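Pasting in a structure now, in structure tokens, and then I'll have a few things to ask.
A single protein chain has been omitted; all remaining protein chains appear in their positions.
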Amino acid sequence: MIDVGLLEVRDLAVCYKSLWGVYKVLDGVSLNVGKGEIVGIAGESGSGKSTLAEGVLRLIRPPGYIPKGKVIFEGVDLLMLGEQELQQIRWKKLAYIPQGSMNSLNPVLKIGDQMTDVMMDHGIKDKREMRDHIVERLRRVGLSESVLSRYPHELSGGMRQRVVIVMATLLDPTLIIADEPTTALDIVSQKQVITQIIDLNREMGTSVMLISHDLSIHAQASDRLVIMYAGKIVEFDRITKIFERPSHPYTSLLLESVPRLEKREIKGIPGLAPSPLNWPSGCRFHTRCPIADEYCANVEPELRMKSEDHEAGVACHKAG
Amino acid sequence: MKSVELLRVENLSKTYPTGFFGSRKVEALKGVTFALDEEPSVLGVVGESGSGKSTLAKIILALIKPSAGRVYYKGKEVFSLKRAEIATYRKEVQPVFQDPYSIYNPFYRVDRFLELPLKSLMGIHSKEEREALVVEALNSVGLRPNDVLGRYPHQLSGGERQRIMLARIILLKPRLLIADEPVSMLDVSLTAIFLTKILQLKRLQHMSTIFITHDLSVAHYVCDRLIVLRQGLIVEEGPADSVVRAPQHPYTKALVESMPIADPRKGWKHQEGNA
Partner (left out) sequence: MLALTAFILAGYPFSLSGLREDVRPAYLAPSLQYPLGTDQFGRSMFSVVIVGALHSFEIGFLTAVLGTMISVVVGLVAGYYSGRWVDTLLSETSRFFLVIPAFALLILVFSLVRFVTVYLLALLIALLSWPFATFVIRAQTLQLREAEFVNLAKCSGLPGSKIIFQELLPNLIPYIGANFTNLFTWAILYEMGISVIGLPPNQVTLGTTLYWAIVDDALLRNLWWLWVPSTVIYILMFIFLYYISTGLDEAANPRLKEVTGM
């Protein structure tokens, strides 16, 4: 069903040097994104999910560095490429919508001008053709052409985010990495943005790596879900399986913390998130896990495949 | 009737002048009226940005004055209170704000954050007594005092900072909590802890809450009644369950419609022709 193909991340790690030591924010993460699928990355703050996006796109700056790992996109290891070659791939094939990007639009330029700027940066010259293309894309997400002659502050947060996504996908990239695209948006805009992403996936076959701490968003948008904790992946599976029968205790606890309409009592997760400066020994979740034992405290669990086709995996000693 | 009400907001309006020389006017609130009974409850105020919800919070907290209308607390008009009565009001009506970083003065250690209101609002002048109370409160929110006391806000994680904010509420034991988007910047698990604590404090310490949020599912979970605010006006109100399951007003309907359902089998992916 899924080509292990479009994006393959192998044992990627990202560290930050500081006065107090080394922060191992991402500590050996491996995952795949196949053609035409939406893979959700879920986790709380500190889990490393944003850093994962930055690492894949090689946006890590000192004091951060990548000590190990491979990021194979369409057969090429991105970590081995030079800056020039990377520029060719970024935006044309691999689009990035960073956190808070709706606020990173240039406030003194009209939307239309910003779009043309970006296109010219990437060597596209024919303005007329591009304009038609842009207008069509805007129309598809319910935005009118007049948006092009407005300034960012004249648009609402939701509209700006949709504009950013249109800009990022003008050249029909094969993969979009969206980091928390709906935070700080009102609930109606949230649905519009997520629908826009789903449509891109449906109609253009674009693969998506959707990063969000909101499990309900994943329930609505993602095909598969990857759960991260403390810089590592603890579980990944098809979205329906994750919700119905989670294998990892962290996943279960997370699911029980989400308020749902059937008013069950929601529980939190006891304890505090650990620090990347000093990850707990053994299984990193053992300090807060209701079923952990001494073995868990000493031996780090491997990410084991749950099924033959590498569609699901879990890193827990106790998972069946 | 008024003696049975904890809080009554009557015809509250607030207009801000903007633009050059205040030529334009922004009406943040346009005549909002609602009341809270003496019986502890959680009232949700649901609205998007621009609905006036933060302005409402600031007025109830007596941080800004309304342009028109009145606020009554336990029958007395808040903006006409005398000095001594204001002190009591401040003690009984406390806020929780959205951003767990900007609520701290970066110059001081977090100890001051917790001890100051103990001294100025509750009149506890003995340092030992204050310290003991602080330790107890920190423990009850799952923090070890040694990990946290003596530190500056930037040295703590977001989760720790928000728990300290919660500890402050536990210390002050307000009668009415005004929570303005308290969980929007929190993790799922911390949100759950916060919501649980609010319900606990309602039961055990007779505390009512006005819970302001844009997240309908959170509002539905923790609130007894809901008010839906849109551009300064109340468009719908009622028991939380009714408002969410059977919304009357078109705006409310649109909000409910946009709620992401935490069930992958139902919802947006399966709808055709998304708008």
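Letters are used for the chains, namely A and B, taken in the order the chains are written, and counting of residues starts over at 1 for each.
The rule is short, and it goes like this: a residue touches a chain if its C-beta (ideal position, glycine included) is under 8 Å from a C-beta of that chain, and two chains touch if they have at least 3 such contacts.
These numbers come from a predicted model, not from an experiment.
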Options B:28, B:43 or B:61, residue touching the unrepresented chain: B:61
Of B:13, B:51 or B:94, the residue in touch with the unshown chain: B:94
Chain B residues touching the omitted chain (full complex): 58, 61, 63, 87, 90-91, 93-95, 97, 99, 102-108, 116-117, 120-121, 152, 154-155
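Basically, only the chains that are shown with their structure count from here on.
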Between chain B and chain A, distance of the C-alpha-averaged centres to the nearest whole Å: 31
Of all residues in chain A, those that touch chain B in their complex: 44-46, 142, 157, 184, 186-188, 190-192, 194-195, 198-199, 213-221, 239-240, 243, 253-254, 256-261, 263, 265-273, 275
Contacting residues of chain B [partner chain A, same complex]: 48-49, 142-143, 157-160, 184, 187-193, 195-196, 214-218, 220-222, 244-245, 254-255, 257-265, 267-269, 274-275
